[in-house]
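My questions all concern the structure below.
A protein chain is absent from this complex, but the other protein chains hold their places.
For chain A:
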Amino acid sequence: MQSMLKAARSAAGAALFGATLFLGSTALAQAEMRVAFGDIPSVETLHLLIAFERAKEAGLELEVSYLKSEDIAAQAVVSGQADVGVGGPYALIQKVKAPVRMFMQLSTLQMYPVVNGESYKTWKDLDGEEVAVHSRGSGTEALMKLAAQQNGIAFSGISYVPGSEVRAGALLQGNVKASIVDASGKRLLEKQAPGKFVFLPVDNITATDEALFANTEYLEANKEDVAKLVEAIVSTWREVQANPKIVGELRTKYNLLPDATPDMVAEIEPYFAEAAAAGLPLNGGGEEAAKDDFAFYTVSGALQGEATELKTEDFWDFTPLKAALAKLGQS
């Protein structure tokens, strides 16, 4: 009994010590900005990693954690385990009224509807046919639905194949005849089977793919830190837009993605050349982008209600962006 009591006491002591350490470390960590990223670091996000380095140079203490998915990043921000998240938490803000606001657009959805040239040539040919998209309620599905609307056609069915590279593989194998892929999927198809696939045009469909978001309280209390981050991103984006090759150079300078394979390194230049050609969001999105998102995400099902009746201030806080643009100028 005596020894059990002793053990219990020492266990309690250890727990208390642990708790103090934990609380101490979170109190210290409060000073640095904790960014939750719902993806692994990759070529596609290299410019963001560069912007993070730039923000660090500007004196921002920043810690990035890489999580499994955007949902989890959003949950981390809502529960206060991260300060800033990367993603597009429209549904989360609307449905559960999470006190979270987006404050800067990082990228727009760049997806390419593609068909096997042996079966189809144009949008009209897809009338009554089946297409494969990423998942139910995803941006790829919304994009295909909007394009079908614009072209006055209807698909017979939509199948769900997660992963652009998986869909590209299925297209190459011939299991899928019509789908939608991302930029690297597009390049893969062009490289593996030149001329075999036809990329269908999409007009006037723009939507936020990824944005930065944070708790409203955090945005209010950490204006300077947020400003450093926003400025670093805006200026990096402009540099990349002017000279896409700089991404490779800056990767070496900051030693980013040190484990990248030669294949990945070779991807960097064409990826950013294409991104620049399509146009990076140089002014962090803003009012216009938010309106486009409403139109897009009401179709995808992420947002409910009429696009015209949604209010930007319920989803976005433009203050940090406006301040940064006032300093750096519009582009």
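In this text, a residue touches a chain if its C-beta (ideal position, glycine included) is under 8 Å from a C-beta of that chain, and two chains touch if they have at least 3 such contacts; residues count from 1.
Here is the rule we use: contacts and distances are computed from a predicted model.
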item: Omitted chain (choose from "Cytochrome bc1 complex cytochrome b subunit", "ABC transporter permease", "Integral membrane protein" or "NADH-quinone oxidoreductase subunit C") - UniProt protein name; value: "ABC transporter permease"
item: Touching the absent chain when the full complex is considered, from A:Leu49, A:Leu62, A:Val78 or A:Leu250; value: A:Val78
item: Touching the absent chain when the full complex is considered, from A:Leu67, A:Val161 or A:Leu188; value: A:Val161
item: Hidden partner chain, residues of chain A it touches; value: 71, 75, 78-79, 89, 91-92, 94-98, 135-138, 160-162, 166, 301-302
